[in-house]
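Left out: one protein chain. Kept in place: all the others.
Order as written gives the chain letters A, B and C; numbering starts at 1 within each chain.
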């Protein structure tokens, strides 16, 4: 994703300058001939980008050398027009607007990657509606759920972030136009109309007032990217845990060149999960950096605005990379439902302890039921048998409990399919809520 | 703010347990007598909080010892009811819900503090609509704006965060009810109705599905607190800069015991700004911590959920403290408009360079105008005079420019009041936009 | 750990004031009677701590109300002495010094916890020198190592951090004494001697000059705590992965009340790992907060010093909690070497691919060897056999390779014990390096 490459930013800055001149001409602030001359030069290929970059480190921003070059270029063909280059604008106007233009493109690419993930996970959720899989809490086998429910839980936060980014985009991607200190002093009473025209033509949101030091909308979008990275990381983490050799519930279709090992040719590394996990570690710090830059002094900050710019593109690149990698992973994911069931079975029914206790408590009282189940659990492990079997033995042996529990009820408690089916509603509940807020579109 | 004190959390946990039992009784899942017995014991004063806390570090959470104590207490009066304590719920259900209850209270307190700030700043913005003050960029005097415009720029992001927190509150403050692994297995077909009833009675948002590992809504609220802290910090930073001895544009009314110095009795330290700045440094890291905890493994994470809880209350306390301190500061702020004007005047008119160049360019061309202004600027500094004066001398001396510039136009360019009045629209534009989104209510 | 409780800090502040007065008396700056009167009142139990805390939020620090109370108390018995209370010192002097005193205690406690971990891990490293265990890279089975080598890799960074903290302690735990602006103006030529005497008596390092805004030593110690948290988190993460139900290579001895589940009585949750993982998530952000406070303005910062103080104690508490929990975990760890071997065996010899390719390449060339191993690997999976077996079949069937590989060499390549023994040197290399730098003492 090179939406934020120097070339792309320089062109976006030139788009700002051209649009500014045209809007000023439309409202009669500058001659229309000047606007045409300026716009004709607003092509990155006509400027010396390397020279602009080289000068920017001393000047403190790209804007000053860019405006100088542009003005000089315009002057070669239209001396009068040169004075209207960048007229009434300030460095932050052109840079902030250029960054918003780059962000718009970047968000479109991200939205498309997220669409792939949402589609893949929604599909997995539906297909594996009833597929039993171990539910694990605190990294330990706990009970049984359905793999479809897992997918729905993965999906929902990602779909919400996608939805939230669309909402924020409409609010945050604003043209910046304030002049030197945010008062549009040189633009006079036409300032508002010029800003409105520029927003329309650049397809950005119109800004009733400049937002030079009002960085909350920017920070809110950065935060949403951080949240998204966390949600992508959650999926990647779970997938990587389920792809462990000893768990082996998930795999990925083989693909030349992906995830090989330089020392171990037999390995297939989860590269997609790797990229998403790396992003989920890095993105929170980018967000913190953005938040740390918000105390921008007076009418333009010293250092904090510049730090914000540097973090912004990095954040987008990182999160886009994660979404792309996870999109690939989700599309390539193979589900081993046989192994999922086998992993449940290897728990010897201990994952049904809660339900068994509950069933017995109805007849024996809670304390007795708990005690019975606890003893049977220990025997199941010691005897390499199962909790169900040991419970049957114990119930049969105890005169008090003999016959009190119906065998079909007991079998239901230990039914892996029954347990998975009890999780299926989670899929509907999540997808319905997302659909209602139009987050699945 | 002790919404998150151990006592408050324990009581909120008990509120969960009481409401759970009542809702279960209402749908016929447990006997109504049991629900009454349980609810009767759900008072923190009846339990041994210290013992619960002591046991929690070994148990890994407050929930297990609390449920044990509660069950034992219920059993002393209603043995049958004891088995229905915490029925069908898991530790995370009770803790997450309790934290949401505490958060609701905390948000109400924060909203009220923000209301004070918004009120004070909106008032300052209106009163100082035309008060000239130096606009400063990159920590240097730049041009002139109005102090009201500064206040409007301070206000807008805070008002938006207040508005955003209200929106997020309606979405994020959900009851948590999922049972051991988020499937509400023991609650059967009544699970949804129980969750709905609980939300209604606890005045939380209903959750169609549990959000055990869907932490995005929580993270979004944390992020908004971080954004708010940044916006509070911006005001505090600017105020502290304007309160510097050498600037002295702002002060605070004297108040016994506030901001004294142990070694320097003459000092009045800006304690309000201090607290807000400290929070604006710390909050971004809390947000990053929250985002870093999002990869919660499988159906309940190991360590990350626990870290999230610890950061959450700290973040609220920090930001609430900042809002309270800044609310005090804004209410106590004294504005020295005479000094503001004097600071502008001490710039010798150099802050009007852009406007002067603009005026002259109309007659002399941009290059000539720029050159003339540059020379005059240097002379103003060297001669301890002003740019206006030096320009008049230069214009008079130069046959080419003699008489080309109207004196009244020149005077207008150097009018401090005129410059301030050009900034007044910024106040309207910001307040109107906020009013339109109902963010000033 | 309540080294940083308000009570402890208040007493440490009083220790500063008492020691300051005594040192000033020793050099003849104040009357010895005054010093005695002051010292006699420097007991937290004689002051009203709640009132000090209540006043501190308005005053901006604990120091001002504390000094006021102390002065008033001294005045009741020795009016002349009252004026010498806190003489020549500033709020930051007393607070920084008090925090260093609390830090000294906290470091001693942490050192002791780390000692337990180092001891336990060194012991495990030696006992399991030759115990084979799967080596895993990118969360996938890779090759074989020894469990002792894993323990040595866990141990080394922790031992180094313990060593580094001792080094930093000697440098960083300095008395603070600078007076209002760090020049010891009121102390005159005796300033240095007073500071030296105070350091001696408070058992802190002497500070040739005040370090009011030189926070690098403090930041360095904070960073080391963050590094330590990362190293503790690494152990906890690995242990939690090895305690997964499907891996089951590690466990913990059962202990009443530890790690139970409110919904699932059969579970034993890795609470020790949980606490350490939580700390490893949170500590990096505390370190970042500390680093973010370093730009403390002029002779004492506004907000950043205060933020630093708040983060400091939290960081120590978090990391100490993690060390304590991990110390418990390491002491309770049970090692299932049978399961470790079984997990290696379940890989069907594929973890020896590299070594097998290497052996065959000597005779057949690299390309032929790689191809042979790749085909055999696939067959081992498909036929539910092993790589060794499939290789023997392939070698026997191929006239070119028949007899070229010695069976004993082939057996050695697939020897699990042989592979583990090749890792044993890692233990020695790490322990020797640590011993040489005296990091195991």
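Details
One rule holds in what follows: a contact is a pair of C-beta atoms (placed from the backbone, for glycine too) under 8 Å apart; a residue touches a chain by one contact, two chains touch by 3 or more.
Keep in mind it's a predicted model, so treat the numbers as computed, not measured.
Of the candidate positions C:275, C:302, C:344 or C:372, contact with the hidden chain is made by C:302. Summary of contacts with the chain left out: across C:43, C:166, C:234 or C:379, the touching residue is C:234.
Among A:91, A:252 or A:358, only A:91 touches the chain that is left out of the view.
Residues of chain A that touch the chain left out of the display are 55, 58-61, 63-64, 67, 86, 89-91, 179-180, 236, 240, 255, 257-264, 269-271, 273-282, 284-286, 288-289, 292-293, 302-304, 306-307, 310-311, 314. Touch with the hidden chain on the side of chain B covers residues 134, 136-143, 240-241, 243-247, 261, 263-270, 273-274, 285, 288, 292, 343, 346-347, 350-351, 353-354, 357, 370, 373-374, 377.
Against the chain not shown here, chain C presents residues 60, 82-83, 135-139, 142-145, 149-150, 152-153, 156-157, 160-161, 164, 180-183, 185-186, 191-192, 208-210, 212-217, 219-220, 223-224, 226-227, 229-231, 233-234, 236-238, 241, 277, 280-281, 283-285, 287-302, 354-355, 358, 361, 365-366, 419, 422-423, 425-426, 429-430, 432-433.
Going forward, only the chains that are shown with their structure count from here on.
Between the two copies, chain A and chain B, the C-alpha superposition involves a rotation of 180 degrees in steps of 5.
Each chain gets a centre from the mean of its Cα atoms; the one farthest from the centre of chain B is C.
Centroids built from CA atoms put chain C at 32 Å from chain A. In chain B, the residues that touch at least two other chains are 60, 180, 236, 277, 280-281, 284-285, 288-289, 292-293, 302.
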